[in-house]
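Left out: one protein chain. Kept in place: all the others.
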Amino acid sequence: MPATEWTVPLLVDWIRTYADDVAAAADDLTALDSAIGDADHGSNMKRGFAAAVTALDEKPPATCADVLKTTGMSLVSHVGGASGPLYGTFFLRLGAAAGTETTVDATTFGAGLHAALDGVRARGKAEVGDKTLIDALTPAVEAYDAALAKAADPSDDALVDAIAEATKAAAIGRDSTTPLQARRGRASYLGERSVGHQDPGATSMALLFAAAEQVTR
Amino acid sequence: MPATEWTVPLLVDWIRTYADDVAAAADDLTALDSAIGDADHGSNMKRGFAAAVTALDEKPPATCADVLKTTGMSLVSHVGGASGPLYGTFFLRLGAAAGTETTVDATTFGAGLHAALDGVRARGKAEVGDKTLIDALTPAVEAYDAALAKAADPSDDALVDAIAEATKAAAIGRDSTTPLQARRGRASYLGERSVGHQDPGATSMALLFAAAEQVTR
Amino acid sequence: MKKLINDPSDVVTEALTGMALAEPGLRVDADQRVVYRAEPKDAGKVALVSGGGSGHEPMHGGFVGFGMLDAACAGEVFTSPVPDQILAATREVDRGAGVLHIVKNYTGDVMNFEMAAELAAADDVQVQTVVTADDVAVEDSTWTAGRRGVGVTVLVEKIAGAAAEAGLSLDEVAALARRVSEGGRSMGMALTSCTVPAAGKPTFDLPDDEMEIGIGIHGEPGRHRVPLAPASQIAPMLLDPILGDLDFTGGEVICFVNGMGATPELELYLMYGEIAKLLQEKGIRVARSLVGSYMTSLDMAGCSVTLLRADDELLRWWDSPVQTPGLRWGR
Partner (left out) sequence: MKKLINDPSDVVTEALTGMALAEPGLRVDADQRVVYRAEPKDAGKVALVSGGGSGHEPMHGGFVGFGMLDAACAGEVFTSPVPDQILAATREVDRGAGVLHIVKNYTGDVMNFEMAAELAAADDVQVQTVVTADDVAVEDSTWTAGRRGVGVTVLVEKIAGAAAEAGLSLDEVAALARRVSEGGRSMGMALTSCTVPAAGKPTFDLPDDEMEIGIGIHGEPGRHRVPLAPASQIAPMLLDPILGDLDFTGGEVICFVNGMGATPELELYLMYGEIAKLLQEKGIRVARSLVGSYMTSLDMAGCSVTLLRADDELLRWWDSPVQTPGLRWGR
């Protein structure tokens, strides 16, 4: 049965599912990072989300904010590199927006995504087109908004539909990084040689939305 | 016309010819030394005999002893490693036996070879069967003796024949090293793993007799 | 992958454990992955904290000790440390006179040190940060994350470390560190790629007859790939971009020829000879030199060259005693 709102178990399920997904995709993410970075994005994400799962297991979260902040803190404390602060900020901001309830509705989640996007942009100072995870995250947030706006009288399917649209947009955004020349992160050191490679962070970001779609659907 | 005795130009010719031969065979000698040593026998021999040729060019030798001692000193001073002192000693001893004449006859040369063999054995303390250049040198000296003894009344062909016999014996001695386990030099460190490889020093020693045969024939 | 390791994910912790046992001058917190001096600095003196991804040894842990760093935070291989480590180290080494963070300019390093500095400020620990960015292979423009911090980092740590030991204030030490950072330029090249343990295979493929010019220290490929060349031709490929970027003529320099990890000392000295010859031709006087593998990239073969504008003050700090596992003289 499709979810109408986020609950604590559902958010935990998202993190767990994504932890499995990045573990399975770790070699591919690292291969992408080998081409235009330093060959660690897969192991960074795998290590970080494994730590998040452990933290959620050790101290079962009471509220939605607990799930997301514990995840964010785990990432900040265990990843390092560029993705640690960026993904960490993403979840910390999303958690702050979620508040101290045990559920989060589609509208609140959308506001959270905006806060998360703003936080990640403030931390990393990247814009759309710089060939970073921002290129997947920004269109995803916009698509979520648009889908929600279309559901004139927020229906039961609003959350699921909005996440599905966000996931599609994130995938398109991820693919859009391939022809770009990087302007942020390690890939920028390569100059023109970064062209023709898909950005690893945009790839892991697209997977994050895909995991959300999978658990809410 | 076959040589009946060594002259100063003939000895110089021997050194020159051998210098060319070891330069041409340098890669092969080094390859043999790669298998059971440290991959330098070819470059050692090439460097040493090039230095000898330069020394002979710079100060043209007056006597047979001059040729051989200059060669021996050049080897000692420019080769290093095991082959420097050993080949150096060989030529220094051969030179000492040659005396201050401008020719050396077959008998004197034979005595010189014995002195040279003794010197090399004293320096390196190797015996026949230890898988070293001694395995080529010893039978060569013995074959030289035998051939000379057979030429009852030393004839015109005595030197050429004796050197030809020595060359054959050196080649057989060289081949005999392949199945042996080394007991001297670097190859001995390999223990049983040295079995099945031809000794580089025995190979260069066989070439030395071949060069003598070529210039006297 | 051929390495003297056990499980790739334990490499950093196990290496730190070995370092703790081998180096009596250090105290290693293997959990937090922070290397401290066994004997902390006197109260009232500025402390220096650096750190970064592992795999660059002896930088940074090997530079902890008298006259250089007070603490170094070790991240995963090629991954910057996390704010927790940096904050713990910063709190631990503060002797009341403030802490200087020495950070190489990489997105991850800068962000993680920034977060730690924000947290330290909340704790009332004075922190200043110097970001090194000396790699002329990268253009410093809005089109990049800015220049990478490479070889000059070692020189900053040595020189600022000496000044901190002598009792200069945080503002003074930070200003000196920035001056060194700004007066240094570097350029590196690779004959082979490195292999990150967790990745298990070389980060990039490099044919037998080619080399990368303008590489970083994390296995990032270089700016361009060229046919293999003799040392005498490699030297100007490294030096010319440096000299083109900052005018060193007429002055004195500290010249640092660094090995990337798998380069024999024989080759480094030979390379230094080539660089020294070119500098002499250009009228640049080498006041001090440093040749060796001090900032490595795991098992990469190759080298980098760093030139630093020198003056009497910098040279005095350079010559001051230093006693660390990786750099040691005068004590």
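A, B and C label the chains in the order they appear, each numbered from 1.
Everything below uses one rule, namely that contacts are C-beta pairs under 8 Å (C-beta built on N, C-alpha and C of every residue); 3 or more make two chains touch, one makes a residue touch a chain.
Computed from a prediction, not measured in an experiment: that's the story for all the values here.
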*Mind giving the shown chains that are in contact with the missing chain?*
B, C
*So which of C:E57, C:E114 or C:E157 would be touching the chain we can't see?*
C:E57
_Residue among C:A133, C:I284, C:L298 or C:L314 touching the omitted chain_ = C:L298
_Listed residues B:D20, B:D38 or B:D175, member touching the removed chain_ = B:D38
*Chain not shown, touching residues in subunit B*: 30, 34-35, 37-40, 43-44, 47, 76-86, 123-124, 181, 183-186, 188-191, 193
*Can you list where subunit C touches the absent chain?*
2-7, 11-12, 14-19, 21-23, 54-55, 57-58, 62, 77, 191-192, 208, 211, 228, 230-232, 234, 257, 261-274, 276, 286, 289, 291, 293, 296, 298-299, 301-303, 323, 328-331
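In this text, only the chains that are shown with their structure count from here on.
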*Calculate how many whole Å lie between the centre of subunit A and the centre of subunit B, each centre taken as the average of the chain's C-alpha atoms.*
76
